[in-house]
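The excerpt is restricted to a subset of chains, each kept in its original location.
Labels A and B are assigned to the chains in the order they are written; within every chain, residues are numbered from 1.
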Amino acid sequence: MSTPTTADRSIDRRHALGFTPGLLAAAAAMDLPANAQPGAAAKTAVTPVARTVTDAECEQLFKQVSNWGVWGPNDQRGTLNHIGPQEITAAAATVKLGQTVSLSRNFPTRAGIDNTSPAAHFMTQTGDNPCTADGCVVMSGDFISINVHGMAASHMDALCHMFKYGKSYNGYPAAEVTSSGAPRNNIMTNAEGVVGRGVLLDPARARGIPYYEPHQLITVADLEAAEKAHKVTVGKGDLVMIRTGRDARAKAVPGQTELRLAGLDPQVVAWLHARKASVLGGDGVHDSFPFNQLNKSWPNPVHVCLLASAGMQLLDNLSLDPVAAKCAEANRWAFQLTLAPLRIERGTGSTLNPIAVF
Amino acid sequence: MSTPTTADRSIDRRHALGFTPGLLAAAAAMDLPANAQPGAAAKTAVTPVARTVTDAECEQLFKQVSNWGVWGPNDQRGTLNHIGPQEITAAAATVKLGQTVSLSRNFPTRAGIDNTSPAAHFMTQTGDNPCTADGCVVMSGDFISINVHGMAASHMDALCHMFKYGKSYNGYPAAEVTSSGAPRNNIMTNAEGVVGRGVLLDPARARGIPYYEPHQLITVADLEAAEKAHKVTVGKGDLVMIRTGRDARAKAVPGQTELRLAGLDPQVVAWLHARKASVLGGDGVHDSFPFNQLNKSWPNPVHVCLLASAGMQLLDNLSLDPVAAKCAEANRWAFQLTLAPLRIERGTGSTLNPIAVF
């Protein structure tokens, strides 16, 4: 008898995928400590989130890191152009131990604060099918489904995932991404895989803390300190993986009822651009979460500046603790890294399992 | 008003996934040429499908290639045990050109004779979401779903995919694979990826024919002739990719209304076992399709003997024409190959995008 409402559901839908404007406002209203100094970080100061990030800074960054037109007016590869045969060959040459490590979480079928719309895994056949008169094919099989993006699945963001000023990387219009998918800047850019040198930066380890707190930002200084500690230097074509310690923190602080994630200081965008990195990966989503803690107009400046301006694809929600342990054990922070996203035509990204070889 | 029927649907369900007992009977009734000699194969004879394959031969093969207990009573890795640090390092050392090639088809969203239950790809957000008062996250996103197995998607079969005598590899009972998935022999065996030397065998090329016909079998002699022509020898730990020319044939013979695929002679199973191969990949499903053309009781002996007895995982429905072209161009038929299946707990397989590096 109640009149069906037709109120706009887009907010709720974004919520289901983990991007929640409603949360943004809530986060803005949170009483974030202006100069929080976590006890664990006695060794070195960690920049708090509450530094001033202005619209002007974000707009300047967006301009500064732009690669529009750099590889021609029709380019859709962006910073993958930094990887050529030489980089691929050099990456393979780093293999010494003959050991592999995955950088992916498990397929996220369980609901949780970071997974409000879980992936599905159903069996289509099990061991219960008997032989029949027509033959005896006894087998098991299954079905999976997943929202490609979100806050739980390890996935790759294609360049069409974010728009700014109505456009994606290299000026393609947002409006061309319709219900039939994205004709350009899609995940098919990576159809033949991406292979290169992976570099893991673990600034928490370098600073002697187990993980970053959600209200802390990883700065350029932090990353350069990590490079020094790790004896590695990020260079042209590198796939840069930055560990915030998300999973370690989840274990150390159980019972959380709201998702909050540490992120990168927006100036890291300029640093990655200057170093000619090819891909950025992380165990969070690069930007602090909930989005919008830094600046209301630019809720996720790292995402926007890298995808839409620099043309650098992102890997979200990786599992970086195992590879960090292997790097520490082997005392080397670079390795061959292979990204093999699914070949989803017109897709905005892909779940994937990045494989490091040492 | 009609009484709802409760007739067993399992046959129809298997049909939807491409494994069709109904077709098997039909195939058995087909008047297959006993000694078909395709015009294109004038150069060399190709073994027709209609050779006698008996229950006894299949049973003998199953025993002959068994690796049950070889790596201990709890082993779930099977022939992956043939790949160790030495094989991984050696595979990386083959990289010279710094070029990558995918062995995967595109994500199969389009219905067809090999795809009666297509994968889905839907947009969750597009370029049409405006900024709101709470923030300005303009993005696109999508959702995918897929039946892991079937006749269209490039995928990896975990060892629990097939049962014989009520068991999967190493004796684990079929009955433990229930609606909550497979506790053992599942795809998580490959959680850290599989990296090794890939070898492409293209017996059609070696014989001077464009592709095998569905009623033809690739024999051990064919494979050894290909080795000789390619100047490559399959050895311990190799991931062996065998091209039947399925895609080339689909282009050359358009308008087909029923799926028919060339396969391997069952004795190839013994040959792969003797060579200590780690994984078998193909552009078809290894067994002739429709299944059961060779022997009614053993509709797909290659699948059953390799998965359930040898513990060798399979890659089905690959796209091998591009990598074959690259091998021919580079005049080398071995390369580094990375398999990065999704980390689906208790899963029977995974869609994936195998990446070769030359």
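Going forward, a contact is a pair of C-beta atoms (placed from the backbone, for glycine too) under 8 Å apart; a residue touches a chain by one contact, two chains touch by 3 or more.
Remember, it's a predicted structure, so these values are computed and weren't measured experimentally.
*Asks:* With 2 identical chains placed here, what is the total number of copies in the full complex of this structure file?
*Replies:* Number of identical chains in the whole complex: 4.
In this section, only the chains that are shown with their structure count from here on.
*Asks:* Can you give the whole-Å distance between the Cα centres of chain A and chain B?
*Replies:* The separation of the two C-alpha centroids amounts to 31 Å.
*Asks:* Given the complex with chain B, which residues does chain A contribute to the contact?
*Replies:* That would be residues 10-11, 13-14, 17, 19, 21-22, 24-25, 84-89, 92-93, 95-102, 104-107, 109, 120-121, 123-129, 132, 134-149, 160-164, 166, 173-182, 191-195, 291-292, 296-300, 336, 338, 340-349, 351-355, 357 of chain A.
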